[in-house]
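Yeah, one chain of the complex is gone here, protein chain that is, but the others are all in their spots.
Residue numbering begins at 1 within each chain, and the chains themselves are lettered A and B in the order written.
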Amino acid sequence: MLTHSPKTVDELFLITNKIKGSYLFHAGGTDLVPYLKSSSDIPNNIIFLNRVTSISEITVHADSLSIGSMVTLDQLANNPLINKNCSTLADAARLIASPQIRCKGTVGGNILVDNRCHFYNQSPFNRGSHGECFKAGGSSCQLVPSTKSSDHPTCRARSVSDLVPTLLILNASLVVRSADLERKISVRDFFKDDGITRNTLKVEEIVVSIEIPDQECSFVKYRKLRIRNAIDFPALGVAVGIKKSRDLSVAITGVNTAPLFHSYQLSDFSDFEQMVAHACSEGKKRIKPLKQDAFPPAYKKLMVDQFIRSMISEY
Amino acid sequence: MSDDSTTIGKSVPLIHSLDKVTGRAKFTDDLQLSSPLIVKIFRSVHPSANIKAIDIQKVEELAGVRAVLLGRDIPNTFGVLPISKDEPALAIDRVRYVGEGVVAIACESEEIATKALSLIKVDYEITTPCFSPEKALLATDTPIHPELKKGSNLHKQVLQNFGDIDRGFSEADEVVEEKFDFPSINHAFTEPHATQVAIDTRGEITVYSATQVPHYLHRAISDVLEIPMHKIRVVKPHLGGGFGGKSDPFPHEIIAAKLAMITGRNTKIVFSREEVFFCHHGRHPSKISMKIGVSREKGITALDGNMLIDGGAYGSFGVVTTYYNGVLLQGPIKVPNYRFECNRVYTNKPMCGAMRGHGGVNPRYASEVLIDMACDRLKIDPCEFRLNNFLQPNSLTTNEFRITSMGIEQNLKQAMTRSDWSNKYRKLPFGKGIGVACGFFISGSALPIHWNQMPQSTVRLTIDYDGGVSLYSGASDIGQGSDTMLAQVAAEVLGLPIDMIKVISADTRTCPIDYGSYSSRVTFMAGNASKNAAIRMRKILVHAACQLLEISEPNYQTPTKSDDFYRQGDQKPDFESSYLGANPDYRDGFKFRGELITAPNGKSVPYMDVVRKALDFTGALQTKGVYISPKMGGNFKGSGAGLSPAYSTTVFITEVTIEPQTGFIKVDKVTCAHDCGKALNPLSVEGQLEGSIHMGLGQALMEEVIHHKGAVQNPSFLDYKIPSPFEMPEVDLIYPDSDESEGPFGGKEVGEGALAPFIPSIANAIYDAVGVRVNNLPITPDKILTAIKEGGPRC
Partner (left out) sequence: MTSSKAIINIDVNDTIYERAIEPTLTLLDFLRIELGLSGTKKGCDNGECGCCTIHLDGRPVLACLILAAEAQGSKVVTIEGVANGEQLHSLQSAMVEEGAIQCGFCTPAMVMNGVALLKNNSRPNQEEIKECISGTICRCTGYTKIEKAITSASKEMLK
């Protein structure tokens, strides 16, 4: 195996062009390193992104804020610009994993974090005790045993990013690069409803930065459900945003295979309360919780409603 | 007298702290033996299967593989209790749980070992597993342990019946009865199991292992591998937490020893965190039905319990657990009529064993919640009810446990005052609550698990020309601070600074036998042995001092009740006897103050002069002290279970806030009053209580080992939820000195007893806050919310 440490994005893609065989991008490594330890089939090359300084910065533009994908979660949480302009994103970052992991884990990594399932996220040994699942290349699903290979999705592993709900509310976009193409894609269009492929990023692409337009919402909140106030992934995460026009948007993570986003225009409802009530019932309807963690599915349905209401009550 | 105390009763930092805080302390995995072979274990993916064939041909052909071990290579089974030696080091013919070892390999490197594991192929014939403890009670043609010829998966049944249970219930003003359900709990110590074996040119082995009981491991390796004990030395390096989970001898320890013997090479095995969960030996999941009769005048009139405990695939400490589920309910409230039936069953899951508060934790939840329910129905204050009905000092329980000191009444009164109980109970707004619960625990078992007449603990002391005191004890410091306690006790008797006591412990070659660190026995038993040894050493030094000062030998004083700060017994030490007795009065009129020893006539002589005088014609000074439990207990089958020379008690008054919209529980404040006799080292006492609170909090609110088709589904610190610092409540600790006349300087149990009653105190506070009871642990927000929504009294 070979390691590479490019210093610019261009250099990075020169390397990928030259490499014969497989490679992996290494961002913060907090998920990649455990994967490398447990996987028997690891690639020939690792490309470290930590020296690419251009993607490790937070910068202000005329009408937006740009966050480099290699900015660490700790930097995001403590950055004065972020705390001034979109403090909810900093708050959400502070809720991720542990202080040590936030010092290493990156914004890009959290957005791309692999979906999780109690059955898949095991050592190969322990997974093997039940037979390999679809995500591990097998042909069964322990979580929903009736799943057939013709079903969509075959894998119901849940999305667990703590940053994504707030980014959805803020209408953020991802700047994505490959060797010869840079594209920009809205976070709202980025995710796929599938526990295996998860998003539209291609193997040869990297996320360069996240762009957050100014003043999408005047009020943004994020609330996370977990049994203890450290380490844990969200069992449910709900973000709400209210625009100056008092239009409402709601984003939900931790339950479905993809993060959910929906917006509601006040003009479609008789009043604000009716809109909130509708958003709550929609939220309950649209989440499809399965028995995946300490919280039963029915409880998560109740909490979607509760979280939306409790956050909006602070508006 | 108290002015004379040099270390007892003072907050003494643990003697290993400096090594630990600088990273110098070596744990088993940290030892660097000369090029050890890496040992790994191939484990079963099936909970129940017959092994038809094992193909190890490719493994044996792989370069760097030095030995491959199968079950049939180690035919002798073992178990910590002589009455249930039902476990093979590697599965023989059949596997009984997911994670059971089938093949072990010793390889030149970690990478080769990992590769080798992937080349092992086992052909299984899958058999029907038994996961449900209820089904395990039923007759079956295919029991998990056919060799026991039981026709079912029942492992152990205990029935006890004292007094007149029916009359007891008929005398009650209120009878309450509930069913409770408790999940499997893991010790979750931070240091994974680890063993290294060094082999010398004569083929003799030194086993370095993370074990709570070097002596039991010593015996097991000798028995299973059929090697004389003198060819085996067991040493415990620094150990990263045990909590009961490192008190059995384990397969990997025997395997590492066997592979060293086969290859003639040093061996090393360190578990992954996942393997720690497979190995388990944690708290038994249990289902408990309990019925309690309560009378306003007479207190508890009757208690009837039925416990079904799920032992997993093997015996471990299970027979003891089965007894402890019932017998430990005999205190701290007097129970005149009681009956219990406890059944331990085998199932196809990782085995359960001893864990902090062994066997007494889940039944305590049931009994303390039921008492709270009865008081609620009778409109009695549950603190006042308890105050009127505690066991009294120097009394017997119904099943003839000898109660010596009993400080709980004062402790509860103090806890009520400190927590402002009477202004809060049933007076707080909805969502806020306060609850009480009490507990009772042993200070070591009065009977050893291997029947013999040896003392329970022996300590040796030596002093040579340098004047330093070497203290040798088989007791295992697992982080609880037993080495410090032993040093404190000896330092106190010899009037020396604690750094002059050099503790050499948990090494079977150099240290006398001690039955190890479990059942809260070390302070009481090894502490007394240390005191005995030090008193004998003091006598030698006094004799030499008398020679130097040309004065006559002292007369030992007869103690009076008024000056018994040191909790002396009422006897002079009998130096002719092998055992000086619990806390003999050793006051000889001399004052030992570090560098100077002062005679009763006021003349002083330097300590070093005395030591060197004492060495004349004899050489190194050596003494031995022992601890032997007094004869006690009733004349009936099982009377020895739960029998202890002293019992600790604990009071918890706990305050909680429930968020009614989400059911989230915040334990705000805990007032904990523990009767540990004399607090020999307040810093340690507080540490043990705070640790028990944290562990109890986890079991109460979030911890649960989850199985899916027999496989542990959350074998990681991400998915097995241990409370973070944010969940810890404010803690107010109360531990006034009580008078435990037989404990070393008055000390008794503190490491385990506090865990159990904390959990029901939370449950009782939740009831006070929102009027619901949750009888199946952990008490999670969804269960609270469901119960509140249903408006019912329970979930």
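Note that in this section a contact is a pair of C-beta atoms (placed from the backbone, for glycine too) under 8 Å apart; a residue touches a chain by one contact, two chains touch by 3 or more.
Keep in mind that this is a model prediction, so the values were computed, not measured.
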**Report entry** Options B:Gly481, B:Gly495 or B:Pro512, residue touching the unrepresented chain
**Finding:** B:Gly481
Report summary line: Out of A:Leu14, A:Leu36 or A:Ile185, only one touches the absent chain, namely A:Leu36
Query raised in the report: Which is it among B:Ser209, B:Asn532, B:Ser684 or B:Ser761 that touches the chain not included here?
Result: B:Ser684
Report task. Sort through B:Ala172, B:Leu412, B:Ala641 or B:Met695 and give me the one touching the missing partner chain. Result -> B:Met695
Query - Sites on subunit A contacted by the missing partner chain, in the whole complex - result: 1-3, 5, 26, 29-30, 33-34, 36-37, 42, 44, 46, 48, 50, 74, 97-101, 103-104, 229-231
Query - Where the unshown chain meets subunit B, residue by residue - result: 11, 13-14, 16-27, 29-30, 32, 187-192, 238-241, 243, 270, 272-273, 478-481, 683-684, 686-687, 690-695, 716-718, 722, 724-726, 728, 731
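Here is the rule we use: only the chains that are shown with their structure count from here on.
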Query - Contact set on subunit A toward subunit B in their complex - result: 40, 118-119, 122-123, 125-126, 128-130, 142, 227-233, 293-296, 298-299, 302-303, 306, 310
Report summary line: The subunit B residues in contact with subunit A across the complex are 43, 45-46, 98, 118, 272, 274, 661-662, 701-702, 704, 708-715, 717-719, 721-727, 780-782, 785
